[in-house]
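Only one protein chain is missing from this complex, and each of the others stays in its spot.
So that you can tell them apart, the chains are marked A and B in the order they are listed, and the count of residues begins at 1 in each.
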Amino acid sequence: MLRFILHRTLLMVPTLLGVAVLVFFMLRLMPGDPVATMLLGDAGGANISKEIIEAERARLGLDQPLYVQFFKWFWGALQGDFGFSMWTGQPVSYEIAIRLELSLQVAVMATMLAVLLALPLGTLSAIFKDTWIDQVIRMFSIAGLAVPSFWLGMIIILLLLSVFSWIPPLTFTSFVEDPWENLSQLIWPALAVGYRYSAVSTRMMRSSILEVLQEDYIRTARAKGVRERLVVARHAMRNALLPVVTVIGLEFAFLIGGLVVTEQVFNLNGIGKLFVQAVARSDFTMIQALVLLVSVFFVLINFVIDMLYAFLDPRIRYH
Amino acid sequence: MKLHALLLSALALAATGASAAETPKTGGVLKFAVGAEPPNYDCHAQTSFAFIHPVRPHYNTLLKFDTAKYPAIRGDLAESWKVSNDGLTYNFKLRKGVKFHDGSAFSSEDIKATYDRLRNPQPGVRSVRQATYADIASIETPDALTVVFKLKKPNSGMLASFASPWDCVYSAAKLKQDPKFPERNIMGTGPFTFAGHVAGSHWTGRKFDGYFEKGKPYLNGYVAIFISGAPMVNALAAGEVLAEFRGHSPADRDRLLKTLGDKAAVQETPWVCSLVVTFNTRKKPFDDVRVRRALNLAVDRWGGAQALSKVALVRHVGGILRPGYELAASEKELVTYPGWSKDINKSREEARRLLKEAGVPNLSFTFTNRNIAMPYVPVGVFLIDQWRQIGVNVKHEQLETRLYLAAQQRDNPTYDAALDFNCDFMDEPNLQLQKYLSHDRSAINYAQQTDRVLDGLYDKQSGELDKKKRYALLREFEKRAFEQAYTVPTIWWHRIIVHHKPMKGWHITPSHYVGQDLADVWLDQ
Partner (left out) sequence: MDQLTALGGAQAPAASHSPWLLEVEDLHVHFVTTRGVVRAVEGISYKVKPGETVALVGESGCGKSVSSLAIMRLLAKPAGRVVAGRILFQGRNLLELSEDEMREIRGRDIAMIFQEPMTSLNPVLTIGFQIMEPLLIHLGMTEEQARARAMDLLKMVGMPDPERRLDQYPHQFSGGMRQRVMIAIALSCNPRLIIADEPTTALDVTIQAQILKLMKDLSRDLGIALVMITHNLGIVARYADRVNVMYAARLAEQGAAAAVFAKPLHPYTAGLLRSVPRLDQPRGARLETIEGLPPNLLDPQPGCRFAPRCPAQRDACVAAPPPLAEVEPHRYSACVRAKEMARVGPTGLGLQSANPQPPVPKRLDKARPLMKVDDLKTYFEVGAGFQVFKNTRSEVRAVDGISFEVFRGETVGLVGESGCGKTTVGRTLLRLEEATGGEMVFEGANVTRAGGQQLKDYRRKIQVIFQDPYSSLNPRMTVGEIIAEPMRVYRLVPDAKAARDRVAELLTQVGLFEYMAERYPHELSGGQRQRVGIARALAMEPSFIVCDEPVSALDVSIQAQIINLLEALQEKYRLTFLFIAHDLAVVRHISNRVIVMYLGRVMEIADRDTLYAEPLHPYTRALLDAVPIPDPALEAKREYRVLGGEVPSPLNPPRGCVFHTRCPLAGDECKMAIPGLREVRPRHFAACIKI
């Protein structure tokens, strides 16, 4: 197992290296200049001279040849220093760190919601295939797939506003500090995102269970006289979980950086919003670090999925 | 030596509250929304309202605008001032007993250090207002409470500049230790101390107990929440924030009023912001004045203002200066300018003729615009329709700010014509005329023209201390600018602020940059 971990860790290196090179140079190909965006985007009547812009470019190191910029950044990144945001001048790691807790919490809550809903619903739907139970659950999940989560978020907000004249808190409070305040802010985006997420997982679980129920070993179990409930719980569930775990894992990784619009709707100060802002501001260093962060997350989640696979499936464990 | 003298007493300040009948209450924390977030903390390097709203309450400036009597100016850190008749010497008497948030005493040295930093920043320090103070020859501090500015030449805009909300007064001692100190730290004399900034989320200020105006500020503190778009309107509707100080669209105003009913108060005023059409004079056929003038003539500003005001936050017809401002052209004068005539049919006929003369009767081009719904897109659509009526075919290109700026890049502009904006922090011809100066004199000129006549008129009006004469020069400038039509104003913005009634002591002004120190704001609860 240790070797497996080491192996996977080493495999991360070329992946992330490729991502680093790609994102750096692709960003430089984009039109738009961080300094112009910062100084001219909302010019409050200041007559900003060319000299000021040039000085600012020099300060950010944008006047240097591309390869110099790259190696400076890359060398720093290797040592864990991702540089300073071109917009705020704060260390990129700081900017990300203060937003990560929120994004992680929403992702975790949405995942919990998805798992809690999807596993029982998907299983029920499969067992009662083509009955009214299945129809209702399928309606639930198809609606979840059809409704974009940001739209659902908007509906939630408007409902809260019109019914309770209340909207969730606008600023983040850590769960440790004040769980009630924390949940009253984050439960809504978690619901909005978790619904779609659980819909995807429910469908996956349903089709996975249906597929597993066709397997020969299920027939074997039935031929042994195992109760149908146990056939599903003991013989089908664990096998059916394998593809569901992948979906859930990748969806989780996506949530870390992908909640762009939903975070906007709920005014969440998360990684997704930071991403959008960084792109709008041509904050190159920030975008680079975020893309790398998300890649690391994807690689890590994949790793965790593999571990879960090994746990669920002895064929992988003993390989 | 004729002396302009304006004496402002502490007593007079108290009378500037909203309704004299009400006695301000102390206490409470004001939550308000800010549509964007300041990139760093240095006033001297910033241009965005997103900076002013959360940061200005921490600082004082030398002078400030009297929001109730805008554009009247009153003292902030200066108690009184004198300007010599030749307009070359400004003598400021400073307030006694002013303290910085760290407890250190404020003196004339701090003013000098601040303005030195603004006009002549040390290497590595960024000042975007160097040009504004280029006319200052020296700053002298005869004593701890007196500061004297000597100018190289008269500058009619100088006094207003001293009231600029950007020119936060820093501690000389701190600047001496580290000229970049303000980039990362907030330390001023203002009514509120800095209590924290959660990047991406909010900014908190706490009442400064040692504030020099006794009894102020009324608020215990404020929280500026970074939120924009529909969520911001929702937050206002829910009362999570009591105000947003930039401005709302008519639609948002109506929605908020519908939701909040009599809990809301509305304040409206013309705005020192206008949308202007810029032609890339380096590109054919926009190098031909006939083409530019034709396109300018085709726009029915009077009709457009009426129609657009229902859907967008534009409403007023004006020239280069804000309609309603004392130095702006009157309606009678306006209608004489090409493009401002109320007989639109005649103008259009003329426009068609000009295009034919220029050899481009069936002109077609791309109009570059920002993809910001309010007010850029509706105005862009309006203009294109106006041009269509003289047989010009225009493609509407709506770009993200980044790309929009890139298209107008100074060295290598790629656009044909663009919808540009001119938004200033106060009414002052020296600012508003910038866009019309020659390419080599103005960083915000995207038309790329060189016109020494306009440059000369600018310099003349800037040095003209007599208001009437300056007024006449400005008319001359406008006439020339519109005849040449490198850049032409379209319709001026209209500022609408909806806030919750309990927030009091705040007055709308034509600029969303001024009057934001929150010293006079209080909560009626």
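Points to keep in mind about this one:
Basically, a residue touches a chain if its C-beta (ideal position, glycine included) is under 8 Å from a C-beta of that chain, and two chains touch if they have at least 3 such contacts.
Note that the coordinates shown come from a computational prediction; the quantities given were computed from them, not determined experimentally.
When the full complex is examined, the chain removed from view is found to touch A. Within the whole complex, the absent chain has one touching residue among A:L11, A:M139 or A:V276, and that is A:L11. Of the candidate positions A:R99, A:R138, A:H235 or A:R281, contact with the unshown chain belongs to A:H235.
Listed residues A:R28, A:K72 or A:R227: the one in touch with the omitted chain is A:R227.
When the missing chain is restored to the complex, the residue among A:R28, A:K72 or A:R219 that touches it is A:R219.
The set of chain A residues touching the chain not shown comprises 3, 7, 10-11, 130, 215-217, 219-227, 234-235, 238-239, 312-315, 318.
Rule of thumb we're sticking to: only the chains that are shown with their structure count from here on.
Here chain A touches chain B in the complex through residues 31-33, 36-50, 52-53, 55-56, 59, 87-90, 94-95, 98-99, 154, 157-158, 160-161, 165-167, 169-172, 264-267, 269, 273-274, 277, 280-282, going by the rule given at the top.
Residue ranges on chain B touching chain A, taken from their complex, read 36-37, 39-40, 46-50, 52, 124, 126-132, 166, 183-184, 198-202, 223, 225-227, 229-232, 234-235, 237-241, 259, 400-403, 405-406, 409-410, 423-426, 431, 434, 442-444, 513.
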